[in-house]
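The structure appears right after this line, and notes come after that.
For this depiction, one protein chain was excluded, whereas all remaining protein chains were kept in their positions.
Per-chain numbering from 1; labels A and B assigned in written order.
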Amino acid sequence: MPDTRFFEIVGPLTVEQLSEVSGAAIAEGHARDKLVKDVAPLESAGKDDVSFLDNPLYLSALSTSEAGVCIIHPERFKNAPDEMTLLLSENPYLAYAKVAAAFYPEAKPDELCDENSFIHATAEIGQGTHVSAGVVIGANAEIGSQCEIGPNAVIGPGVVIGDECRIGPAATVQYSIIGSKVRLFAGVRIGEAGFGFATGSDGHFTVPQLGRVLIGNNTEIGANTTIDRGSSADTVIGQGCRIDNLVQIGHNVILGDGCIVVSQVGISGSTQLDDFVVVGGQVGFSGHLKIGKGVQIAAQSGVMNDLAAGGKYSGSPAVPMRQWIKQAAMLRSMGKKKANKDG
Amino acid sequence: MPDTRFFEIVGPLTVEQLSEVSGAAIAEGHARDKLVKDVAPLESAGKDDVSFLDNPLYLSALSTSEAGVCIIHPERFKNAPDEMTLLLSENPYLAYAKVAAAFYPEAKPDELCDENSFIHATAEIGQGTHVSAGVVIGANAEIGSQCEIGPNAVIGPGVVIGDECRIGPAATVQYSIIGSKVRLFAGVRIGEAGFGFATGSDGHFTVPQLGRVLIGNNTEIGANTTIDRGSSADTVIGQGCRIDNLVQIGHNVILGDGCIVVSQVGISGSTQLDDFVVVGGQVGFSGHLKIGKGVQIAAQSGVMNDLAAGGKYSGSPAVPMRQWIKQAAMLRSMGKKKANKDG
Partner (left out) sequence: MPDTRFFEIVGPLTVEQLSEVSGAAIAEGHARDKLVKDVAPLESAGKDDVSFLDNPLYLSALSTSEAGVCIIHPERFKNAPDEMTLLLSENPYLAYAKVAAAFYPEAKPDELCDENSFIHATAEIGQGTHVSAGVVIGANAEIGSQCEIGPNAVIGPGVVIGDECRIGPAATVQYSIIGSKVRLFAGVRIGEAGFGFATGSDGHFTVPQLGRVLIGNNTEIGANTTIDRGSSADTVIGQGCRIDNLVQIGHNVILGDGCIVVSQVGISGSTQLDDFVVVGGQVGFSGHLKIGKGVQIAAQSGVMNDLAAGGKYSGSPAVPMRQWIKQAAMLRSMGKKKANKDG
């Protein structure tokens, strides 16, 4: 059960309500009016809890689980204990996410602008937006309604933020236009000057970075991630992206919609990712590349060339996944042979 | 000599006092009551300073050093100049660390809650704890005694912190239970939501992250490192760990006691490291792995499989160190041969 110091639960909810919020169907003949009090993993769930099975690795946990209700794929129906109430979904993890969000809605702030925040007289703050202590908001910034601005965050002059956004503690946002329902986690750095300089005989001369960062609706950006503003064109992050912690995105980069970028990835200047590209952790991209729609790139890869839509790639330099698997197998066998010979 | 703008020294201390704080033995017949004023490296130490020799590479520096006192391994006794007073220790670096800590104790804050900090009325702050300017502490947070909370740090609602902790400037801590004598350096992000979402036909839906971060006593966590809270179970960091800067630790990760994690490592969700695992810089781990006790992993490795206790590994994908050395040697020779042929 989540720690009540941090998480406030609503409910109980009936199985029927869970079905409604999640889109999962109640198994035929199962109790629609059963009361459910909380969410829990299969291993620790009790008779008042709802759990879920997504990864088939956990099938054995299902068979011994005491969860009162469980969300599972219709094909797993027979693997569940008889006494378990079942909610059937083609995408049990998605259904569970919606159920958990129903039990634990985001807390609505009950106070508005904290008297200890520093808001420029010309800034506009929308209705229901909560500005925490220590926040600094610059001249002419515009923040929408129902936003939460975390403690010690900094919103620079002229920045525009849409509705229902959550800006984490100690985050800084400058030179940016941000959509609605965007979440920026603690310590993100949006809109700093890009890494641009011209080198002459007496050293490096910084090139003014005159673009912005544009972020689409429903995008989330992880803690301590850095996204530089464009040099003259803009840096653009599409809608519905999920960007993890400690990612670096250079100036003039363009991400399409729905991209997933795992922690510690670095994307060099002017590279473009089309929609729904998935990038594993610690991948690096050279600059000025075009990565096609739906490309998937394995962790720690180094991408030095354009990649065609839909492919899977791995390695540094990155090659098609199938080819990389062979490379890795040969390298492994070479190491073993040599070790045997010498041994 | 350390810059007195930043470091306040106590002393002088006698050789006998140095022996007591460090556990190093005074060499037979050497002066117990000699006064020592400061610590210094072998190269620059003078007759009033204490130095140490740990790495045998510096043996020549020992022979020409003018240090009045030196901590060395008993086996190096003969390498020291005759006029040097010697403290003998099986672990000279550890003994030096304790001597240096005696000369330069952590400054005790002389003022308590800064009038410019923002502390919720329901938060509890222990005796002797110093809260710096710009700090924001949320509702029901509990902070122990003799802690130092650095400027502009943010401690979220409900967070529990033990005694004698040092929270760096601009650090943020949320959804966390933290032991005693823990140090969090500047800009750490503890307890942000993990990278969890379910993907449906209309995009990614964020899964509420309902766990916490638990951190054991005596653990230290480097600047700008991010540790996400658990999804339903907790993210757990054991006692006495040393985690460097810019490390990413995903939700539900478990670290045992005494682990060492060098800078820019990324550990994906639900991976478990047993006690005393040592991880080199920029290593990446896939999710859901089990890494055995005392495993050592070389820098830049990519760990994709469980690793048995006590082994040494390297490479991406990681293989046993011995095998990797062969791989690297063959690759190197292949590159050279081909270069010769073409040349």
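What we mean here is this: a residue touches a chain if its C-beta (ideal position, glycine included) is under 8 Å from a C-beta of that chain, and two chains touch if they have at least 3 such contacts.
In this text, all values refer to a predicted model and were calculated from it rather than measured experimentally.
Q: One chain is left out of this view; which of B:Ser19, B:Gln146, B:Gln209 or B:Asn224 touches it in the full complex?
A: Only one of B:Ser19, B:Gln146, B:Gln209 or B:Asn224 touches the chain omitted from view, namely B:Asn224.
Q: Out of A:Ser65, A:Gln146, A:Asn218 or A:Ser268, point to the residue that touches the absent chain in the complete complex.
A: Of these options, the touching residue for the absent chain is A:Ser268.
Q: Per the definition of touch given earlier, which of A:Gly144, A:Gly162 or A:Gly284 contacts the omitted chain?
A: Selected residue, touching the omitted chain: A:Gly284.
Q: Please pick, from B:Gly46, B:Pro151, B:Gly203 or B:Pro317, the residue that touches the omitted chain in the full complex.
A: The single option touching the absent chain is B:Pro151.
Q: Which of these touches the unseen chain: B:Tyr96, B:Phe195 or B:Tyr313?
A: B:Tyr96
Q: Mind pulling the subunit A residues that touch the left-out chain?
A: The missing chain touches subunit A at positions 118, 134, 136, 138, 140, 152, 154, 156-158, 160, 170, 172, 174-175, 187, 189, 192-193, 195-200, 203-208, 210-212, 224, 226, 228, 232-233, 246, 248, 250, 264, 266, 268, 282, 284, 286, 302, 316-317, 319, 322-324, 326-327, 329-331.
Q: Can you list, in ascending order, the subunit B residues touching the missing chain?
A: 2-3, 5-7, 39-41, 91, 93-98, 100-101, 103-104, 114, 116, 132-134, 150-152, 168-170, 183, 185-187, 218, 220, 222-224, 239-240, 242, 244-246, 257-258, 260, 262-264, 281-282, 299-300, 316, 328, 331-332, 334-336, 338-339, 342
The rule is simple: only the chains that are shown with their structure count from here on.
Q: Distance from the CA centroid of subunit A to that of subunit B, rounded to the nearest Å?
A: 28
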